[in-house]
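Missing here: one protein chain of the complex. Every other protein chain is in place.
Now for chain A:
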Amino acid sequence: MTVSSVVVVGGGIAGVSTVAELRKNGYAGELTLLTIDPFPYDRPPLSKDYLLGAKDLESIALQAPEWYSEQRIDLVPGLVVALDPAAGTVTLSDGLELSADRIVLATGGHSLWPDVERVVTERLDRPPAGLGIPRSTTGIHTLRSAEDADALRHVLLPGARLLVVGAGLIGAEVASTARKLGSEVVLVDPADPPIAAAVGTQVAAWLHSLHAVHGVEAVTATVEKLESTRAGVVAHIAGETEPRTFDAVLLAVGMAPDTAVAKAAGLEVDNGVVVDDHQVTTHPKVLAVGDCSRRRGHRRAEHWEAAVHDGQRAARTILGIDPPAETVHWFWTDRYGLHVEVVGEMRSPDGDHQTVVRGVVGEPPFSVFTLRGERVIGAVAVDDPNAVRAARRMIDRGVDVRASDLADPAKNLRSLLRG
């Protein structure tokens, strides 16, 4: 049966990549993109330039408004509340039902709440209606949507006291942006250093040390209790005798995939909607892509590019054409004006690997490679993105390299790639 209608649920980068790839490869049937956002926009700037106020929502749109009509994509506002895989239907919160030959779930996820005791003694006043300023009435924030970012920016005034719980990628980015805005920041995380698994201990420790350099108080501890009062949020940090009061708290301890609709429909869900190597769920009419999904036998990726690739793969599955070439996972993060990129794994599961530094850790530009035998398995670069681009190709193509060549900044990495 050729597919003549597709409904994509969720207008993040995964959903938009799916519809774009369908049209790019000649799909001429009906195509609907459902989302609860005003229009599909990009999330990475939410902790960076958008939070800073250097970019507005229009400038982080994933596609120009006219693109959807040019590509004959029905962009439909709405929240999907139910899915019937066998019938091929989705139901929106207003009761509208849509049916299609294939349904693609691209619902992303939501911020996790840490295991912290929360007490609301008194809520803050709501801002006057009509100002268009969303605001947390408890002083406690998370960051996943543009609305979340608006609410947070509203309180990040010069001198405001911000507590960031979790020093992972998003927590660290917000700490950096908040300092630029002149806020005082305390950053709490029990891990020392955080993100060591992603970037390796050496780079993680140096990146974490930058917080203090930029006036952020980094505390290695857990937060035990948050109390919302009229004076602010009172935080009890483990090991400290006196609680501290903040104007706002950001919880940045990770995300959880949005899988409720899939689960209720009887699809297999296990830390994400479980899909096969073609992005197909346990029902052949339903596919899943991006942060809401997890490929069987793989870790769930929570990065931008992985979501793009999922969307491309799903589109090609629907059209019955070859999938895009597999590539090792890649992401970037920015803090304190530094651009960090990571590809692959900085640690091998059995610990049998070698770490090779190119340049000097702490003096950008530099990069660090993880080698297993003569094969690169991962790399991290600070302000040296082409080192990661070279590493990615070494990994994808299985090129043998020598540690001494990688470590020599005079050696052109491209020439190593040519073998």
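Please note the rule applied: contacts are C-beta pairs under 8 Å (C-beta built on N, C-alpha and C of every residue); 3 or more make two chains touch, one makes a residue touch a chain; residues count from 1.
Quick note on the criterion: contacts and distances are computed from a predicted model.
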Chain not displayed: protein name in its UniProt record ("Branched-chain amino acid ABC transporter permease", "Non-heme iron oxygenase ferredoxin subunit", "Acyl-CoA dehydrogenase" or "ATP-binding cassette domain-containing protein"): "Non-heme iron oxygenase ferredoxin subunit"
Selected residue (touches chain absent from view) among A:Ser17, A:Thr142 or A:Thr282: A:Ser17
Candidate in contact with the missing chain, chosen from A:Val308, A:Val361, A:Val380 or A:Leu416: A:Val308
Chain A residues touching the omitted chain (full complex): 13, 17, 20, 42, 44, 49, 61-64, 67, 304-305, 308, 330, 332, 339, 385-386, 389, 412, 414
